[in-house]
Every structure is written in C-alpha cells, then in structure tokens.
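First the structure, in the form of structure tokens, and then the observations on it.
Heads up, one of the protein chains got dropped from this complex, but the rest are sitting where they should.
Chains: A and B, in written order; residue numbering restarts at 1 for each.
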Amino acid sequence: MKADRHTEGMGIIVKTVARWLKGFILLYGIYLVLYGHITPGGGFAGGVVISCAFILLTLAGGENHGLRFFPKTASSTLDSMGLLLFLAIAWLGTWWLGGAFFKNVISTPEQAYFTLFSGGTIPLSNIGLGLKVASSLFLVFTVLAAFRLAMDAADKDEDEP
Amino acid sequence: MIYSLSLLLILVGLYGVIVSRNTLKIVISLVIMEHGVHLLLILVGYRAGGQPPIVDPETAMAVFAGQAVDPLPQALVLTSIVIGLGVLALLVALCVRLYERYGTFDVTEIRRLRG
Partner (left out) sequence: MIEVLAILILLSVIAAIVAVETEELLPAVIALGAVGFLLAIIFVFLAAPDVAIVQIGVEVISLVILIRATLGRDTKPATPRRRIFGTIVGVAVVGAIGLFGVRIFTEFPGFGSPVMDRFVDAPSVTYLLDGLSSVGAPNIVTAVLLDFRAYDTLGEATVLFTAVLGALVILRRKARVHGDKEEDGKK
C-alpha cells in the first residue's frame, strides 16, 4: 500500500546507507558555506547541499523520520532567521559614519588573505544565506512531496466503497 | 555557432510551452527554457583558454585580470538557478492543486470545466 512507503521509508539497506552518509553530506555543505570566499562555493551552493542531506533523510526513512530531526516549526523559524541575519549584517553598514547600506565594515589586513577569517562580513552573510536556502528548500520539499502523497493515499482509501 | 545552439535549447523549451497539453509538461518545458538562458549567459562571458575567477596567491593581479573569465554573468546565473528552483516548487504546487480540483492534468479539460 502506498501509505506504508511514505510513512516508513524504504528498505534496510537504503536506511543504513543514508544514516552513514548524512553526516558527510552535512559536513560538505557546511564546508562550502564557511569557505565560500576562498574556494568555489558560497551561501547558495552550501545551502542546497545541506538541504540535500535532510531530503535524503526524509526519502530514506519516511517523512516522520526526517521531521524528527528538523521539525516544520524549526525550519520555518530558521528560514526567517537566516534572512533577518542577512539583513542585519547589511544594515550594520549604516552605523559607521559615511557608510552605506551594504558596506563591508570589517576590513582585512594584508597578511590575513586566503584564511578563514578574511573577507570582512562575507562569511557571516554566507552563513545567513546558507541557513535561509537550506531551510526553505527542505520545508518546501517536505510539504510538497512527502505529505501530499500520504494524504492522497489516505483519501483514496477512504473514497473506495 | 555556439550561441545558436543554446538558442536552439531555448526554442525547444518555448515550443514545449506552446504545444503541451499536460500542465506538468508545461512546467518541464519552462525549466528547459531556463537552462538555455543560463547557458547563453555563461557562454557570453567566456574567455578562450581562461581560468575561473578565483585568485591564487602566485599570480599578479594584472595578469589575473587578463586571464580570467567574466565573473559578472556567473554571479547572475547563480542567483537565477536558485530562484528557478523556488519557482518550480510554486508551479508544481499549483499543478497538484489543479489536479485535486479537476481530477486531470489536461489543459483542455481544465478550460472546459466550470465551477
């Protein structure tokens, strides 16, 4: 029956592999977000990969399993928090005298190029963007693909005479 | 010409949008059009034998500016790809809602049914 696969997920092999892999995928996503100003990556790429880790969890273990790690209220709160963090960092530029809305207010000394703590406010903006993109995509995937079909399967069973 | 090939991708997507009768096929054709546009934008900014726009510590800045590809189209296409995914989610939600309301994915049926 269709409702079983969506609530309980797939077989034991898929669940075990997903359980091993999700840590690595999450780590890679966080690396892309944090080192986005040195190597190719950035907030968008890292956010997409982080949401892929949670989507893998939802697909393999059923939607209740995925929602236990990342409930819907938490993901919508993180969504708004990420965007507000990004806006707060942008607004920080207006406090300095002669500053503008998106001014990069932390300047980088010459010897700190190519390290993690360079780039001014860019790593903080990357973190905000990564949070926002990851939680948005996971939220829309959960509501669209996982819950919908379970509800439709339940409706079809009730409709049959 | 390479540009004409990417224009061909856009045109295939446009043809699919005009002719398809299944709402999900229309969504798929729209995604193909977006892919064609992104390809065209990045093709415009390519330099022959160029390197990605990432500074490495040994190269001087003037040499780097003469060797790197254009970073501006890449930045624009990057935001456009993520926006495309959000719009795809919105369109698929619309299609699912239409299916629940009318029982079919066919565009001609949805036009004929009233209420």
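Please note the rule applied: a residue touches a chain if its C-beta (ideal position, glycine included) is under 8 Å from a C-beta of that chain, and two chains touch if they have at least 3 such contacts.
All figures in this text were calculated on a predicted structure; none of them were measured in a lab.
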| request: Specify the shown partners of the omitted chain in the complete complex. | output: A, B
| field | Hidden partner interface residues of chain A, rising order | value | 2, 32, 36-45, 48-49, 51-52, 55, 59, 72, 79, 83, 86-87, 90, 102, 104, 107-108, 112-114, 118-120, 122, 125-126, 129, 132-133, 136-137, 139-141, 143-146, 148-149, 151-153, 155
| message | Take the complete complex as the reference. Which residues in chain B touch the chain that isn't displayed? | response | 1-9, 11-16, 18-22, 24-25, 27-29, 31-32, 35, 38-39, 42-48, 50-56, 61-62, 64-65, 68-79, 81-90, 92-97, 99-101, 103-106, 108-109
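Throughout what follows, only the chains that are shown with their structure count from here on.
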| request: Calculate how many whole Å lie between the centre of chain A and the centre of chain B, each centre taken as the average of the chain's C-alpha atoms. | output: 22
| note | chain A contacts chain B in the complex at 39-40, 42, 44, 48, 113-114, 133, 136-137, 140-141, 144, 148
| Which positions of chain B touch chain A when the two form their complex? | 52, 54, 57, 78-79, 81-82, 85-86, 89, 92-93, 96
